[in-house]
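As you look at this complex, bear in mind that one protein chain is not there, while each of the others sits in place.
Labels run A and B following the written order; every chain starts at residue 1.
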Amino acid sequence: MTINAKAAAKAKNRKGKSWIWTILVFVVALVWLLPFYWMVRSALMGMTQIFQYPPVIFPKPIQWNNFSEALTRLPFLTFFKNTTFIVLVNVAGILVSCSLSAYGLSRVQWRGREIVFYTLMTSIMLPYFTTLIPNFILWTKAGLTNTFVPLTLPSWFGVGTVSIFGGGMFNIFLLRQFFRTIPRELDEAAFVDGAGHFTIFLRIIIPLSKPSLICVGLFTFLNTWNDFINPLIYLSSEKKYTIQLGLRTFIGVFSSQWHLLMAAAILAIIPVLIVFLLGQRYFVEGIATTGLKG
Amino acid sequence: MNNVAAIKSTTFKRRDTLAGVLFSLPAIIGFLAFSAGPMVASLVLSFTNYSISRPSSFIGFANYAELFSGQDSFFWSSVRVTLAFAAMNVPACILTAFVIALLLNNKRLRGMTFLRAAFYIPSILPIIATAMIFMWIMSPDFGLLNAILRALHLPTSKWIYGNAVLPSLLLMTSWCSGNIMVVFLAGMQGIPNALYEAIEVDGGGTLRKFLHCTLPLMTPTIFFNTVMFLISSMQAFLQAYIMTQGGPNNKTNFIVYYLYRVAFEFQDIGKAASLGWVLFAMILLVTGLLFWSSKYWVVYSDDN
Partner (left out) sequence: MKQKTRLLALSMAVVLTAALFVSCSSSKETTANPSGASSASASPAQVAGNNEAQENVTLSFTYWGGSFEQPLMEKLIKGFEAQYPHIKVEGQHIPADYEAKMSAMVAGNEAPDLGYIRDFMALDFAKQDMLYNIFDMIDQDETLERDDFVENYFLYWDEGKSYGMYTAGEAYALFYNKEAFAEAGVDPLPTKIEDALTWEQLLEISKKLTLDQNGNNANSPDFDPTLIKQYGLRFDFNQGGYMPLVHSNGGAYVTEDGKFGLAQPEGLSVIERMGDLVTTHHVSPSPAEVKSLPSTAVSLTTRQAAIIMIGQWVLLDLSESGVDFGVGVLPKMEDAYSTSPGWGTIGIFKSTEHPDEAFLFWKWLCDPENSEEAHKAGLWMPLMSKWYTEDEYVNRWAAGNQAHPEGYIDAVLTPAINNFHRHPSAYVKNFAKIDALVQPALERMYLGEETAEEAMLGIEAEVEGLFEGVYK
């Protein structure tokens, strides 16, 4: 066979394989979405239908007004404003403080660096509820309960309010890992050229870390958006409540409105989904580090 | 020449320590201000019988003794259950997330946006809604899963309501592993195309690309995800709180859930603090092991 024919055959083979692959992935995706579909269908029916057996696959009739009822039963607009504020401040804080800290803890060589890193890591190994009361007392003494400060200030210092995923150390660790995949030669070349740490940080490391920074932003956004326990503990006037607190209200002690809960939950993820869709484009474009030139 | 180089290197080192500390300053201040204080406070509390209502006094190691001596009938089973869950949860979710990320790392795939959203949506749903949905579809009598199994004439299961509770929870947690998948995806996207092309030129196929390029370069990310997810799995709480209330028969009485009950239902904050610190020690140990092992399998590009 000539080389051309071989290449053509290979290309055709690849195309065929790619179709099979596409179909397979789509099927998996659809099955994957099944529980989510269940949520959507539950959001569109009355309570009685949700629990009927055999399970009702398609709501009859479709109760679109569940959405409007969920939004109006409680002041969700206020909740939305509050949540947005908290989340945006958190994301900004985390991006700034965690990237700086991660740089210091990975790209700079200094004695004691690893000890500091591991000590910081221990802060996420203690379960949240263990320090709940001391934390609360701390903020009470500062007179800052029922404000947004306990929910946002820690993010500016590399300590998220959300435990573990989305919290400060999570992001610092993540960025540290990514920073370590960047070849040292780039730094050294820049040093030789007379650049200082800050220039390297700003001009080299940050641009190369766009996917991981977007990750960090996304995570912080998501986890702060879905954070329930911190607003619950620190906020007391309903005017300041967040979306998650509103969602929980649909689960009462004596009676619950599951259909409204599901409807409100679906509405609640829309902003996060938008942020994700905007951000994931950067994953696609990716960063093409073609060479080791500085 | 030698002198100049020597001088340059010492000033370099001094500046580096300063630079290192300055850059890390936000995190250090944050730790001291927001974490260290409460951590120390809770450690002190663990040596007391502090309860919000009653007057408290130092009781030394009594809390810890009560836990380890078997006087507390829930403790050891709680430890077992927590470790069992973490041991199952971490591989299940990391693997699921990694495989999906691999599937989605294909630029030639059509409908990429839809696919990525589809796999990611589960992890952004409010946990309360997700938990309820899974409780309903796993209902032994009236749930969707058993209905499907019956239709296919397969044996049904009690899922989270019976002895298969821990594996059943994995269904839910791996469904929600979209956020881990995203981290993997970001890592894979960061691998330069040039490396893949190099293998292709050498005549290597997909498998070779995976084994010699993707996998090794992904080890930092895998390591990261594993550590974080392990720490988080050992602190599992919400599944027990929302879905199973520690049951059936204490099979999901995770340490953090038990801690919560001890603190706020039994009103024994001191003992709850000691539980927290025991878990801390466990996590520290396991994480330490993982970190130590990392030098054997994690590959960094920066020669640290």
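Heads up, the rule we're going with is that contacts are C-beta pairs under 8 Å (C-beta built on N, C-alpha and C of every residue); 3 or more make two chains touch, one makes a residue touch a chain.
Treat the numbers as computed from the prediction; the structure is a model and nothing was measured.
In the complete assembly, the contact with the undisplayed chain comes from B:Asn249, out of B:Thr113, B:Asn193, B:Asn249 or B:Ser293. The chain not displayed touches chain B at residues 15, 18-19, 22-23, 25-26, 52-54, 73-74, 132, 135-136, 138-143, 156, 158, 161-162, 243-244, 247-250, 260-261, 263-267, 269.
In the full complex, the hidden chain is touched by chain A at residues 47-48, 51-53, 73-74, 96-97, 100, 129, 132-133, 136-137, 139-140, 143-149, 152-153, 156-157, 195-199, 228-229, 232-233, 236-238, 240, 245-246, 248-258, 260.
Criterion: only the chains that are shown with their structure count from here on.
Rounded to a whole number, the gap between the C-alpha centres of chain A and chain B is 15 angstrom. Interface residues of chain A, counted against chain B in their complex, comprise 18, 21-22, 25-26, 28-30, 32-33, 35-36, 38-39, 42, 50-51, 53-55, 96-98, 100-101, 103-113, 116, 118-135, 138, 154, 156-159, 163-165, 168-170, 172-174, 177-184, 196-197, 201, 211-212, 214-215, 218-219, 222, 225-226, 228, 244, 247-248, 251, 258, 261-262, 265, 268-269, 272-273, 276-277, 280, 283-284, 286-291.
Interface residues of chain B facing chain A in the complex, by the touch rule stated above, are 13, 16-17, 19-31, 33-39, 41-42, 45, 52, 103-104, 106-130, 132-134, 136-137, 141-144, 147, 175, 179, 182-183, 185-187, 189-190, 192-194, 217, 220-221, 223-224, 227-228, 231-232, 235, 237, 255-256, 259-260, 263, 269, 272-273, 275-277, 279-280, 283-284, 287, 291, 300-304.
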